[in-house]
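Notes for the one structure printed next.
We show some of the complex, not the whole, and keep each chain where it was.
Letters A and B name the chains as they come in the text, with residue numbers starting at 1 for each one.
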Amino acid sequence: MKQKHLIDLAKLSKDELMEIIELANKIMAEPDKYSEVCKGKIMATLFYEPSTRTQMSFKTAMLRLGGSVIGFDNPQNSSVSKGESLKDTITVVGGYTDIIAIRHPLEGTAKAASMYSAAPVINAGDGGHLHPTQTLTDIVTLYNEKGTLDNMCIGLCGDLKNGRTVHSLIKTMTNFKNNKFVLISTPELTIPQYIKDILNSSDCEYVFVPSLKEAIPMLDVLYMTRIQRERFASEAEYEKQKGVFVLDKEKLVSAKKDLKILHPLPRVDEIDEEVDYDPRAKYFVQTVYGMYARMALIMTMLKDVDRTPMPRQFDTSHVSCQNPNCITHREKYLPKLFRHVGGDMLICKYCDGRTLI
Amino acid sequence: MKQKHLIDLAKLSKDELMEIIELANKIMAEPDKYSEVCKGKIMATLFYEPSTRTQMSFKTAMLRLGGSVIGFDNPQNSSVSKGESLKDTITVVGGYTDIIAIRHPLEGTAKAASMYSAAPVINAGDGGHLHPTQTLTDIVTLYNEKGTLDNMCIGLCGDLKNGRTVHSLIKTMTNFKNNKFVLISTPELTIPQYIKDILNSSDCEYVFVPSLKEAIPMLDVLYMTRIQRERFASEAEYEKQKGVFVLDKEKLVSAKKDLKILHPLPRVDEIDEEVDYDPRAKYFVQTVYGMYARMALIMTMLKDVDRTPMPRQFDTSHVSCQNPNCITHREKYLPKLFRHVGGDMLICKYCDGRTLI
């Protein structure tokens, strides 16, 4: 990996990605060979919002490499999250530890953290923005379960508008050859424009299908996600619609024999419990792949790491980011950093939000 | 141990129990010899209700065997305990880790967890139902402090109706020879019928004694437990009665020289602080025995473990468990599993509650 930090999986080259996947597979094959490679190393898991599952996956990964873990999971009880700036917390924790996994409800926080940390930073989820280790998990799963990352017909079902894991998976899979995407959702919850742009500029096909039942026969992969009740216009609308996007045994009858069903978990009721006993259900083994994916990532990032913090950066513009959930609104000292993408449009380097000048 | 999981101590044969006790003693004698036997292994402590003491005992035990620990202790802040089914959590955590210790306020949860876990499950307390590692702690203490598990006069004082540790200790000690039980409580708080049945079908004697003062001279062992204020008819009744069941220096005057005083802790005021300085007080050293007992248990359970999860089970009946605190009422997907014990009586395989058809 050329980059010290992992904020956005899209910043990795295809080769770098494949290297991590291959390493994950090597560890899976001979875990004992890797059980001490991070001996003496400490990871901090700084979870500014609870996500017990993700935190346990990171901890397990570090422990299985022989390292150890400190951190917090509990914003209410943590004195760190009260009063103190993110910058100060990260500067100190980056001095104590060898690698940091950070989770935060605001978008762009992982990027902000990486600017002040001597230790490499992993984005363990920054609000609705990015969650790169989930996508890494997904592609390690696909690679192992399908034997390839090319030539697949991938269905994505549920809330495709707000699901950051869906966006990230599409972006990543467009880098591979000849994948086709089947987008299964209500019209209101379909993928946002910027994902359409990415699909259009790739050589991947995509189709919109309004129900899971119609879509299922053509799929090699089905990526299920939650649809939150609150996303619908009304409770009545939710009750009417939800069955259309629930996976059950009946819908599976017309599916391919080698379909692989994934889900980032936790699920609520979008996959019927009966489906768990179908051999095509891969969402539980997916979490085990996720552990190996994180092991490979941590190992890669700790190799020959340069602990010099980034040089200080300065405002590239005088405007503020127009995304209200951007970390820059809470942490005022952060320099205003934008990429100019032509015309009067700026892209915030923290949260990737668009701002008009 | 023939069983993969430890849900109920009564499922162990006397030989299996003795093996664990002997192993605990070996570890105690030469702890350094065992300080790496679980190297590379991970325990999950899933505490759905806080019990800092028990959790620290499990963690210490695992760490002293060279293993490591992940988990949560904080149901409010844990995203795992919200929304997600027990089955999903356990399936995932069982995939990450090598052994799970679970604590939950609902009865039968440990049994339910064991049905979905690749990793062996230890019941660290399921509501008012069972707490097998406390009983293991108690008998390791007795065996070391008395040199035997036979021929003892064992007093049990306090709330004998609701105290799960009392029930479990009686059940276990009836397997040994010639033990006599002295049951010291108000009539309202005496042992339940099913414990009387166990005593009657064993060859152990038992007597009811209404005050600690009367009982104390005959005892080899005194097992003290808390009486919760709420268990009495009124505050006035509590104030009137409580002295009768409080152990103090004065009552100890008539006790045997080699009496051993145990308590599962935490205590409130049922043992006067002055008693702590009496050499017969063993309730603190009991917690140290508990640590070694848990070390022996973990070691035993991790030996040659088969990580295949249980095959799927199906309803054995159409009725629901009539115990309102049974886990089956919260986790609706759980198959209804009962043992038929004759007539129209079913016993729930999760919580051991009785259900009439």
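Quick note on the criterion: contacts are C-beta pairs under 8 Å (C-beta built on N, C-alpha and C of every residue); 3 or more make two chains touch, one makes a residue touch a chain.
This one's a predicted model, so the numbers in the text were calculated from it and none came from an experiment.
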item	value
Copy number across the full structure, from 2 displayed chains	3
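Note that only the chains that are shown with their structure count from here on.
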item	value
Rotation, 0 to 180 degrees and nearest 5, that superposes subunit A on copy subunit B via CA atoms	120
Euclidean distance of C-alpha centroids - subunit A vs subunit B, Å	42
Sites on subunit B touched by subunit A in the complex	40, 42, 44, 68, 70-72, 74, 77-81, 83-85, 87-88, 91-93, 95-97, 312, 333
Residue numbers on subunit A that touch subunit B, as the complex places them	32, 35, 50-53, 56-57, 59-60, 63-64, 66, 68, 73-74, 76-77, 265-268, 273, 276-277, 284-285, 287-288, 291
